[in-house]
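Got a structure for you, written out below as C-alpha cells; questions coming shortly.
Below, a portion of the complex is reproduced, with chain positions unchanged.
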Amino acid sequence: QVKQQIAVANAQELLTKMTEKCFKKCINKPGTTLDSSEQKCVAMCMDRYMDSWNLVSRAYSSRLQKERQRL
Amino acid sequence: PQLQQFIEIETQKQKFQFLVHGLTDICWELCIDKPSSRLDNKSEHCLKNCVERFIDCSNFVLNRFGKTQFAAATEEITFD
C-alpha cells in the first residue's frame, strides 16, 4: 500500500511535468481545437520525455553506485 | 455528515482555485505581452483557447499514458 501510494504520487508528478513541458513545446498559438499536428507533437514529446526520465534515472542511479563504491 | 460534506466542498473549491492560479500563470505567459489599458480581443481569445487547449492537452496525455504505458511505466518507475 505504501508502495502503491508512492507509485501514484510519482506517476502524478511525471504526468504534471510532462503535460506542462509538452504544452509549452507544442502549443505556441492555442487555436480552437488541438489540431492533428499539435497532437502528433504532444505524442512525440511524451515519448521523448519518458525516454529522458528513464535515461536520467539510470544515469543518476549508476553514478550513485559508483560514488558508494569509492567510499 | 453535514460538516464532512461542507469540508469536502470547500476542499474542492480550494483545489479548483489552485488550478486556476496555475492555469493563469501558464496562459498569462503565453498570451500577455505588454499590459495595456484594457484586455484586447486577441489576448482574450488567446486566454480562452489556452485554457481549453491546456485541458485538451492534459486529457490527451492522461489517455495516451493510460493506454500504452501505465502498468509498465509504473512498475519501471517504481522498482527501477
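Chains: A and B, in written order; residue numbering restarts at 1 for each.
Methods note: a contact is a pair of C-beta atoms (placed from the backbone, for glycine too) under 8 Å apart; a residue touches a chain by one contact, two chains touch by 3 or more.
Values in this document were obtained by computation on a predicted structure and should not be read as measured data.
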Write the stoichiometry of the complete assembly in this structure file, using the chain labels as they appear.
-> A x3, B x3
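Methods note: only the chains that are shown with their structure count from here on.
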Please compute the C-alpha centroid of subunit A, do the same for subunit B, then give the distance between them in whole Å.
-> 17
Tell me, which parts of subunit A touch subunit B in their complex?
-> 3, 6-7, 10-11, 14-15, 18-20, 22-23, 26-34, 38-39, 42-43, 46, 50, 53-54, 57-58, 61
In their complex, what parts of subunit B are in touch with subunit A?
-> 26, 30, 46, 49-50, 52-54, 56-58, 60-62, 64-65, 69-70, 73-74, 76-78, 80
